[in-house]
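Report on the structure given below.
Of the protein chains in this complex, one is absent; all others appear in place.
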Amino acid sequence: MTSVGLHHFVLLSAVLFSLGIACAIARRNAVAILVGIELMLNAAALNLAAFSRFGALRAEGQLFVLFVIVLAAAEAVVGLALILAIHRRLRSVDVHRADSLKG
Amino acid sequence: MFGNLVSMRLLAPAVVLGAVALFLFLASAFVRRRETGRWLFPGAALIGLAAALVTLLETVRLQYLPDGYNCLLGGCTAFLGMLAYDPLAVFFQALVMLAAVAAVVLTVGSPAVPQARRGEYFGLILAMTVGMCLLVSANHLLMLYVALEAVSLCSYLLTGFDAKARSAEAGLKYALYGGVASAVMLFGLSWWYGLFGSLNLQSLHFCMLGSPALSPGESGAAVVALLFILAGFGFKIAAVPFHQWCPDAYEGAPTPIAALLSVAPKLSGFAVLLRFAFNLLFDPRDPETLAYAPAQLEWALWAIAALSALSMTIGNLAAIPQNNLKRLLAYSSIAHAGYLLMGVVGGSQGGIAAVSLYGAVYLVMNLGAFAVVAAVERATGSEDLLAFHGLAKRSPLLAVCMAVFLLALTGLPPTAGFVGKVYLFASLLKGGGSLPVILAVVGIVNTVISLYFYARVLRAMFLLPPEPGLPERIAPDGAGLLAAALAVLTLALGVFFGPLAMLAEWSAGFVR
Partner (left out) sequence: MGFELAMVLGFFVVSGLALWALLFVGRFLRLRAPRPEKLTTYECGELPVGPAWFNFNNRFYLVALVFVALDVGVAAAIPLVVILREAAAGSGGWLVFLLLFGFLLLLAVALAYVWKKGDLRWLRDLPAPECAPVDTGRPEPKP
């Protein structure tokens, strides 16, 4: 048995990132795409926290994590606000129905 | 390196802009009378931008005083290394503010944005300008990411600001693409931090080359991280594999915002890309030889060159069948990202000066083209090519202005676009080697392709009869006057380009 080390965190974050990008690409629901983006952001935040815990420079990575959390929330708010706006007009959050712009 | 208190003086322009943005948000909530808002909101925005420009010039003046900070001669960093204050930052901050001024002027008479929401609208433009000011002087990957997000979030909201359904759709598409791109970039940044333990831009080069031998797996991870970070830049400047959002966002956005998005975030993206690429590829310990991109890092240069060639080619080819002027200009702006990337590949001081020069010229001519589109859109309610048929008869002023801008965008001689292109190609070819020559040939072929679709618009304006049902005459308004002024500037800069070229040379001064 081994203790939990850097590799475990990095592996977990890689899995999270892959799941996030798969979700963002494959889903048709705009909210689900936003969830995928949040997964990707959190994967990066996990990476930063793990690297700052196991590396030499501690504060920088942890500070970055705080900023990522705040920015992820801001992005979710902006994304959801736009989804609400489009829902009011199309009565749907399916991105395949939002197809008036083409070319 | 300055501590926090002295740095506040250098940050003054951003602080001014931020304060005015806050004022606008509050005013939009508390001012009841619509008549007051009609002059208060644009007035406050313009005053804020003017004050920011003045304080920016003041920071420049401060540094030439005998006991000044002396930043602009060598470049220095503020806030303990988070922000860089150097000629490049000052030059691009001024460009970004001027673009914001143009966007405010274009909005004033535009039917696009509901009057009741103009307070937030102008506030968001100023907030976005703050983000761009921070972005062009970002000297640390954390600062870079935060500023990039600030710009992006404001631009998503502004894109979706119009009351039309397609505006919300454009905003949503932009936000989803942008979210994925920024998450990918952040993942690359996290790996970069893990591999090298440093986020400072100045240490990029040493990280890549000077760090104690990375294992093959680790150096592979470094390459992937670098490519992820480049993807984030590619999104911001709308270079080709990351450009899909661009035509939709411009078409759906209110026209003044499309004009702003096509120049300001793109140019600030270029400024920070220049800083990034230069810190990465150039060895500061070796100032004599100016060795750009040592052999171990040549692949990165090839990657940027590939982005450049793809952007030019696909942008120009996709523009050919477009019938919506905003979409056409969107593809043209993608192609121009490719041209500007040539300067990054050219590298060295000349390359940076060429990007600064072409950036300024691109700002003038592209804003002008959008101003004409805005004027026509206001008169006819459409930005389709059909609305431009016979424009020469209906509004000779607008038609002539548009012709000047289109010739400049193509890069034909009596205009500033020609001067910009000459500088770009010259800086590219000065380096020598096979890569610059290939890229230059691609660039010239693309200039010819672009002539085709710009000429389509010229033909519609001058040779085709006006569509029936459209207004007979288009009276000149604010947008038309702005277009006329920018057209004069385009021609003037094509002949008297000396001062601008000197400024551009100065802006490249952070390289030594």
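Letters A and B mark the chains as written, and numbering starts fresh at 1 in each.
As a convention for this text, a residue touches a chain if its C-beta (ideal position, glycine included) is under 8 Å from a C-beta of that chain, and two chains touch if they have at least 3 such contacts.
All values reported here derive from a predicted model rather than from experimental measurement.
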{"item": "Subunit B residues that touch the omitted chain in the full complex", "value": "22, 25-26, 28-30, 163-165"}
{"item": "Where the unshown chain meets subunit A, residue by residue", "value": "1-3, 63, 66-67, 69-70, 73-74, 76-77, 80-81, 84, 87-92, 97, 99-100"}
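Here, only the chains that are shown with their structure count from here on.
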{"item": "Partner subunit A, residues of subunit B touching it in the complex", "value": "142, 145-146, 149, 153, 156-157, 160, 165-166, 168-173, 175-176, 179-180, 182-184, 186-187, 189-191, 193-194, 197-199, 247-248, 251-252, 321-322, 324, 327"}
{"item": "Complex contacts: residues of subunit A adjacent to subunit B", "value": "10, 13, 17, 20-21, 24, 30, 33-34, 36-37, 40-41, 43-45, 47-48, 50-52, 55-57, 60-61, 63-64, 67-68, 71, 74-75, 78-79, 81-83, 85-86, 89-90, 95, 98, 100-101, 103"}
